[in-house]
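The other protein chains are all here in position, but one chain of the complex has been omitted.
And then chain A:
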């Protein structure tokens, strides 16, 4: 079954097999006679980056005589007479997966850097403008939170290129399941500062009607599934959606964003494995920003980051410089094309640095040095792209100043406007639990309203009593 849906078999081929009236038998035959690359019947891409000698899996694991093999359900594996463990502390020098890069840290094109999907000049300008506006919004909204205007905020400083760059590499209707720090995807797709501000204030214009904490954005129009706080739960969702899109022959893919901390959750492994086995066209975009709140990535995993886990699971994977917007755009477009063409998932690990605190509830100077922060903050991804644009004559200081000034005015105005919008009425807190409120929720709504009318001082400010 898995092979029928897997990357090496098109849906049309599966249909043909069924038309032959022997789907079960055919599937069984295929299951036990895999063709092509995967020695154990599972791999879709040879792990070239980890292979020490040749492209044959046998050499990697020290098997001198590749002709000597052993049959297992689903294929054959090589036999070796050497007793050797693969990986672990005894192999400290095992090769690291390289990081794809197009622009050097000063924004200059690296000679020979592959660009299968180079962004055009106007696209590069749009990319920079979105990153700059994102930075301005983050700064203003962060300050607003510090002033006590709303309860919580998260910035994405240091990860702008990974977030906006990947958004620019997607189709606008690709279904995005984000973690929580990817509001740049929404900005790229057309979410306005007003939309962001309404959500942070939890007012009645916000679709979620103030039920969730700030930064839990969502938009059906922009194919951005509403954020939930638990980590990695969104990953299998993206796989299920990708599978549904493939079933209905949609040209779109599912997209799951997550951090390297979330990669430790069971849902992450389940999602990657499901996507590979079921042939779901799903992009897994990991922002490896070095920290899960205070826990550094070297205390999160012992292996070579996140991307290295893809190939053994049958997921084509790439590591990309998350500070290089041009590399991220190219990698995302290539990954998307691969996912659609092969009907398979693709994993992208964008290497970033979380330049800001985890959230407004965090003070990261308690667990990392100011020197480290200053050094990484200097590698501003927006500045890197701007240097590239400046050199190409696509941008200049005057335009930059004007863009940021206008963005500041808009962000402040959006916050002021959102602050004046009333909250949703008290009764709305009892809606949307189910499609139709059952009797017990209607009873509780009526009781809450009666109590609130008798004790108006307990009603949160700005909440209409109806």
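Quick note on the criterion: a contact is a pair of C-beta atoms (placed from the backbone, for glycine too) under 8 Å apart; a residue touches a chain by one contact, two chains touch by 3 or more; residues count from 1.
Operating definition for what follows: contacts and distances are computed from a predicted model.
Choosing from "NMDA receptor-regulated protein 1-domain-containing protein", "3-methyl-2-oxobutanoate dehydrogenase (2-methylpropanoyl-transferring)", "Trafficking protein particle complex subunit" or "Anaphase-promoting complex subunit 2", the protein name stored in UniProt for the chain missing from the display reads "3-methyl-2-oxobutanoate dehydrogenase (2-methylpropanoyl-transferring)". Only one of the listed residues, A:69, A:94, A:115 or A:219, touches the absent chain: A:219.
Among the residues A:81, A:248 or A:366, only A:248 touches the chain that is left out of the figure. Taking the complete complex into account, A:438 is the one of A:92, A:111, A:148 or A:438 that touches the chain left out. Of the candidate positions A:135, A:155 or A:175, contact with the unshown chain belongs to A:175. Against the chain not displayed here, chain A makes contact via residues 1-2, 4-5, 11, 14-15, 18, 23-24, 27, 175, 177, 206-209, 211-212, 216, 218-220, 225-226, 228, 230, 233, 235-245, 247-248, 254, 266-267, 269-271, 273-274, 277-278, 431-436, 438-441.
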